[in-house]
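First the structure, then my questions, so here it is.
A single protein chain has been omitted; all remaining protein chains appear in their positions.
Take a look at chain A:
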């Protein structure tokens, strides 16, 4: 029961930590470390929640979660699926319900991840097929494919063997040569660091639990942080100012001026738009996260993971 209580505490703690982590200013200074913090938090949440349910349900065996699962299987096979140890223990029905809930949650997470992955692969294949038919090569932008459309867009299509960077004719029109190079560097960074794979677990969580606000929050935070990672790479290769200008040009190309009412609504919102955060970060660079702070975050992430996993073994 001790391990169940501790795991439940970790699970709730992870959920509560999401809001402060999103508001914290340090991830903006070290987006890579910030992404790791989110990953640790998400993973620990999943493992601790499932662990808490199992630890409570399997407590009568007194062998911890791992040992308890083995005993559960033995028990079920030996007694024709009549769980003697659980049935006779106090709160027997509740314990069985907790075990069922744990398996359900695990299946849900696995299912979400799989369907998300399949969906992403399918979308990409269709996108690639169409690109092959309608995009063209342009001598001015070697290594990228051009789509003849007046709106400004630049993106990358990650692939196992061959990834592609695509830019629209509208984007070519609003960007000068240096800004274009900065945008391409940004997209190359996404592809090189496989940011699509970083984002995938969070988007599949969102798919599995569409109504949980905390998951939406973490998804958005991670999405913004990986943009910042790519921004950092690009501004190292080119210049931060060129990249910021490119972002500004994208934002201001083609969109109509806003009526006054819309602006007033924006003033009421507490969060500033992600793209504004990125631009101001590029134009007013802040000191990078110190080594000590980076190490502190990484050590905490490792400690969180080891504690959670260790509690799966605790036979109490």
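Going forward, a contact is a pair of C-beta atoms (placed from the backbone, for glycine too) under 8 Å apart; a residue touches a chain by one contact, two chains touch by 3 or more; residues count from 1.
Just so we're on the same page, contacts and distances are computed from a predicted model.
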For this session: Report the protein name recorded by UniProt for the chain absent from the figure; options are "CopY family transcriptional regulator", "ABC transporter ATP-binding protein", "Na+/H+ antiporter subunit G" or "Methylmalonyl-CoA mutase family protein".
Result: "CopY family transcriptional regulator"
Seminar exercise, completed: Of A:119, A:236 or A:313, the residue touching the omitted chain is A:119
Exercise. So which of A:56, A:250 or A:312 would be touching the chain we can't see?
Worked result: A:250
Seminar exercise, completed: Sole touch to the unshown chain from A:22, A:195 or A:281: residue A:195
Seminar exercise, completed: In the full complex, chain A touches the hidden chain through residues 116, 119-120, 123-124, 127, 129-135, 147-149, 151, 153-158, 166, 168, 183, 186-187, 190, 195-196, 199-200, 203-204, 206-207, 219, 223, 226-227, 230, 244-252, 255-259, 262-263, 265-266, 272-273, 275-276, 278-280, 283
